[in-house]
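The complex is shown incomplete by one protein chain, all other protein chains being positioned as in the whole.
Here the chain labels run A, B and C in written order, and each chain numbers its own residues starting at 1.
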Amino acid sequence: MWLWFSKLGSPKWFYELSGKWLPWLIATMILFLVIGATWALLYVPQDYQQGLTNRIMYVHVPVASLSLSFFPLMAVAGTITLVWKMKLADMVVKVAAPLGAWFTALALASGSIWGVDTWGTWWIWDGRLTSLLLQLFLLLGIISLRSALEDSDAAARACALLSIVGCINVVVIKYSVDWWNTLHQPGTTFGMSSDQPNGPEFWIPLLIMGIAVALFFTVSLILATRNEILERERRSQWVQELVQE
Amino acid sequence: MKPHRRKRLGIILFIAAGLSVSVGLILYAMSQNIDLFYTPTQVAEGEAEVGQRIRIGGMVKEGSYESAEDSLQVRFETTDYVNSVPIYFEGILPDLFREGQGIVAEGTVDAEGIFQASRVLAKHDENYMSQEVKAALDAAGATPENHQLSPQPES
Amino acid sequence: MTPATVDTPGQDIGTDASQSLTSAVMLDGTDLFCERDDRILFEQLNFTVSEGQVLQIKGSNGSGKTTLLHILCGLNDSYQGSIRWYGQAIETQAEEFYGALLYIGHRVGVNKVLTPLENLRWTCSLQQQVSDTELYRALAEVGLRGFEESQCFTLSAGQQQRASLARLLISDARLWVLDEPFTTLDAGGLSLLEGLLRSHADAGGAVIVTTHHDLRVADLQQMTLG
Partner (left out) sequence: MNKQRTSTGQAFWATLQRDLLIAYKRKNDMANPFMFFLIVASLFPIGISPDPERLAEIAAGVLWISALLASLLAMDNLYRADYEDGSLEQLLLSPHPLYFLVLAKNIAHWLVSGLPVVLVSPLIAYMLNLPSESYMILFVTLLLGTPVFSLLGSIGVALTVGLGSRGLILAVITLPMSVPVLIAGTLAIEQTSNGASLSGFLAILGAMLLASISVAPLASGAALRISVN
C-alpha cells in the first residue's frame, strides 16, 4: 500500500499510466456524452410546468454537483503536499484551481439561464448561488496567489494551505448563506417507476450526463496534470527522451 | 512526560476546548429563530409580528388568484394545506407563478393579517413530471403532498 | 558518525584545524541535498560541529550559504538528508534545540522604531528571562552606551548590527548560527565579535558562521559551498 502510494507520487509513473488509460476514458466519455446529450435534448418528456426549459437540468445538475467536489479534492491534495511533499499532489492542486473555476462559472451560468425562466430572474442572492459565487472567488484567489509567488516550492505550500483553509471556509459560507437567504430547490429524490414524479425517464439521462461530465472532469484533470508534469520535468531525462521520439 | 510533549498536549487541549465550545454555541444558535422564514401556519397563528419584515413560503392556493384589470395589483392566498395567508402584491409576477405552485414572498403582515409582499419569487419544486404523467396523476386524484413545498428552507 | 570532511565532486570542503576528539558532536548533517528553482545548491553535503568548534561557511554569492543556515535552523525544510542535534533528529527534541539555538540572520531582527533596549528585551524574552541591568550591561559592552534609548532608525547599520550582537552576551545558547555578522562592523566591532566567538568556543559552545573574514579561533573548520 505504501509502495503504491509513493509510486503514485512519481510523476513519471503517473504520466505513463495515465497515458494508457486516457484513450479508454476519452472514448467512454464521448459515448456517454453523445447518448446523454441526445437523450436529454430530444427524448426527455417535457416537464408539466417548466416545459423544455427543464432540459438545462442535464447540464446544470452534473456540473454544479461536480463543482462542489473541487475544494475537498484540493484540500486533500494540499494536505498530501504539506505532509508528504508529494509533487504530484501539488500539480493536482495547481491544475484543479482553474478547472474548478471554470466548472463553478459554468454551474453559475447554466443555473442562471435556468433561473431566468423558472424564478423570473437571472441572479438572486440565494444561499446556493451566493456560496457558489464565493467559491469561485476563493478559487480565483488561489490562482492569483499561485501566480504571484515566484518560488515554486513556496507557491505549492501556500496554495495547499489556502486550499485547506478555503475548504473549511466553503463549508462555513455554505451554512451562513443558507440561513441568510434561500430560494434554490432542495435536492430531488428520484422515483423508480415511470408513473411517479421524477421517474426513470428523467433520471436515467441525468445519470448518463452525470457520468459523462464526471468523465470529462477526470479527463481534463488528467490532461492538465500531464501538461504540468511535462512542464516541470522538462529537464529530466525521460521527458527529453519522450520529446526525441 | 517530556516538557515539549506536555506543551503540545496543552495547545491541542486549548484548541479542542475552543472548537467544542464553538460547536456548542452553534447548536444553541440553531435552536433559536434567526432566519425569519415562516410557513403560512406560523403566520396564521400569529407568530410573525405585525409590521415585521419576514419571508413566507408556501403554495399558491387553487382558485385564489385575483388580479386587477387596469393595474399590476394581484391578490392570492398562500397555503401549506393547513392554513392559508392572503397575500397582496403589486408588480410583475415570475413566469412560473401559477396556482398550485410554490412561492416565496418577502414583505410584512399588516394589522388585518394580510401579507403585503414587496417581492414574490416562484420556487419551482423539486419534482419533475412529464405532462402525461401529471395528467394521469391529476386524474387519479393525486395528493398535494406530491408537490408540497418543504415548510422550512433547506439547511 | 560521518566524518567532517568528505571529498565530494563539486564540493570543496577542507579542515584547517584538527578536530578535538574529546568533545561531543553537537550538530551534524548527513547527505544534505537542496535544490532551488531547478538548480542544485548542494548535494551530498556532510558536516559536523562539535562543542568548542567554529564552522566557517564560505562561498560565492548565491551559493546557498543563507539557505544552508536556514536549513540548519529549521527555517527551511525543502531539503533531503538528515540533520541531528546531539545524535538525534531535531523534531524529537525541538524545544531543547530551539532553547539552545541563537540565530542572527542577514536581516538582524532589529525593529527600526524600537530602541536597542526594547529590541533586545523582546528577542531575549523569546528564550530566557533577563533583567534590565543585564540588558544595559550587554548594550554597553557592544559599544551602545548612551544609545540604549534611541530609536534604531537613528542608528547606523553597524550600530544596529551591534544591537543584535548584544544578544550573544546575554544568551546561554550553546549553538550560535550567524549569517554574515561582520559585514557592517568597523574594526572595533570586528575584534569585539571575534573575541565573542573565541570565548564562546572556549566555553564549550559551537558557532556556525558565514563570512569571508579570516577568523582567528582555536578550533576552526572551513567549508566552501558552490
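One rule holds for everything that comes next: a residue touches a chain if its C-beta (ideal position, glycine included) is under 8 Å from a C-beta of that chain, and two chains touch if they have at least 3 such contacts.
Nothing here was measured: the structure is a model prediction, and the numbers come from that model.
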| item | value |
| --- | --- |
| Visible contact partners (per top-of-document touch definition) of the missing chain | A, B, C |
| Residue touching the undisplayed chain, where the options are A:76, A:145, A:214 or A:242 | A:145 |
| Contact with the hidden chain (one of B:18, B:46 or B:113) | B:18 |
| Interface with the undisplayed chain - residues on subunit C | 70, 73-78, 94-95, 97-99, 101, 103, 105-114, 118, 121-123, 125-130, 151, 172 |
| Hidden partner chain, residues of subunit B it touches | 7-8, 11, 14-16, 18-19, 21-26, 28-29, 31-36, 49, 52-54 |
| Sites on subunit A contacted by the missing partner chain, in the whole complex | 82, 134, 137-138, 140-142, 144-145, 148-149, 153-154, 157-158, 161-162, 164-166, 168-169, 172-173, 175-177, 180 |
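We take it that only the chains that are shown with their structure count from here on.
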| item | value |
| --- | --- |
| Centre-of-Cα separation between subunit C and subunit A, whole angstrom | 49 |
| Euclidean distance of C-alpha centroids - subunit A vs subunit B, Å | 30 |
| Two or more partner chains touched - positions in subunit B | none |
| Where subunit A touches two or more other chains at once, by residue number | none |
| Touching residues on subunit C, where the partner in the complex is subunit A | 36-38, 78 |
| Contact set on subunit A toward subunit C in their complex | 85, 151-153, 235 |
